[in-house]
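All protein chains but one are shown in place.
Think of it as A and B in the order they're written, each chain with its own count starting at 1.
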């Protein structure tokens, strides 16, 4: 019996299948320190126990996207080892903050399958849940990927395309228990702009840029125990090690501090596209468009829906060409909900 | 209203102004592990709880320079985003050890202003304090930087140049409560040389060298939440990403272990100059000159004043040319007080 994991191929999935992903992970201050060393992350709620405590939380949680990466990384051996492309995200919600000492694991349910007309690949839809050591769901999201068939003679499965909401409705966002921005300290948070200062349609150029090195993206990707060889093995890809898409997400989100320092917590992921591949040597920049705003029941807390775009140069605020295709400089187009002080 | 931070310009400062710096930071074992992974730091008091405990401290503190970097990093967006040059340090004192779990924040007072004769820049003097979650001052230092004017028509402020002591007097150094080197274990510390073995005027070539990589200095600088773009954005500076001066300080201090393993704690910063810029690929070496010695009231604890020089090659012990200018191979000239076993 072959001992190594060849990954699942398209014909290995069936709708309703539950995938228990391997290698649970206990996170600590080490993961937080590394996250802040790898990205220019500065949101105060994820940096300071005192700030988090003044906002009604028991301590400063692990960064929202770090929790996402831990949950996501576990799915790679079962979902995307033979993936040709990561096609999209939807219906993502952060349900519980993750604290140092928590142990995370992931499981996914296959919720859709659609073989492509070429007969060589198909699209697999999974809903992934991250759970802590108390079996509480800390986050969930839907992701779909294009996966190769191994046995081209395997019959096409019945096509099931899940009906996914385009945007998580504001009223379904989960606000952490106790969160209260009534006494929010804008000086310590870094910017004076509150929820009311942002207008729908407003765009923000986050100005700063970071040139990415090979060592950095590999250190980050390993930390999330994502071991897809495209990210690590130069002999495997003649064009260079492909940077994990989540590295670009975290880099862009951290860069967006400059202009969105008070968009403290990510609570919803409406959609996302990795528009072009990213390689070491790229200087990543970011811009944001305000898509929507909503009230929340938590004291002083507003929700804001943002489009976060990462680029490798070019002008800000240019996303697609006349044919609706992403411009070549665009790396990421992410649609998320964050919580801000009102 | 523009949402991004343009930084303060010379005309935005006034003497007496208090700057509350953003993004408090809780430190943990993660910060310590990273500090020791980024620099060849080996001073036993900062490496071992058992050693620190045998020296009268409750646990091993976060490295003195790591605490400095955390405090310093917070000042960058308010003090040096538009700085042309970091001109000097003075009157630096470490007042309380920082332990894992502590949350640090920084505030600065503008204590001096002097517009340059060209009318385009000016020198800003700030006294910065780092505070913990109990509002205790853990360290303080004066720093002055040359900052650009944005509005060249803004009137020159009244010139105020603070009267700074050249050297922190030994009797003003603060020894951590309980520190006791009476039972100091020289075997575990790594060298037999005690305070009495060093003579004023003595010079030490620390022998070892480290060639710096881009990924390392960026990881370090982000960890301190110092986001000045000169350190990160290759497209911003055609000559390469400038390495944060503090990275060179920590590298040189760590290299000085070889010959100064018992200069355990830095407690005073008398002055410092970043003599030449440093870029990735540089091999940093270091040498030290003993400038002064003093007794302290703590049992078995002596103070030693050291000049620490970082170079990028060349001969040790060569600092300045005949015109009093730093030689081109000199990166750093730092004057500090440390505590040693007697």
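Operating definition for what follows: a contact is a pair of C-beta atoms (placed from the backbone, for glycine too) under 8 Å apart; a residue touches a chain by one contact, two chains touch by 3 or more.
If you're wondering where the values come from, they're calculated on a predicted model, not measured in any experiment.
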Worksheet item: For the full complex, which residue in B:172, B:211 or B:235 touches the chain that was left out?
Response: B:211
Response to the item:
Full-complex touch with the removed chain, picking from A:188, A:204, A:220 or A:308, is A:220
Response to the item:
Full-complex touch with the removed chain, picking from A:30, A:162 or A:316, is A:30
Response to the item:
Out of B:193, B:229 or B:307, only one touches the absent chain, namely B:193
Worksheet item: Can you list where subunit B touches the absent chain?
Response: 28-34, 36-40, 42, 44, 47-51, 60, 100, 187-191, 193, 197-198, 204-211, 213-216, 219, 257-261, 283, 313
Discussion item. For review purposes, identify every residue of subunit A that touches the missing chain, sorted by number.
Written reply: 1, 3-5, 20, 22-26, 28-31, 33-34, 77, 100-101, 103, 105, 133, 213-216, 218-220, 222-223, 225, 227, 229, 232-236, 241
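Going forward, only the chains that are shown with their structure count from here on.
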Practice prompt. In steps of 5 degrees, what rotation angle do you get fitting subunit A onto subunit B on the CA atoms?
Written response: 120
Discussion item. Suppose each chain is reduced to the average of its Cα coordinates; what separation in Å results between subunit A and subunit B?
Written reply: 36
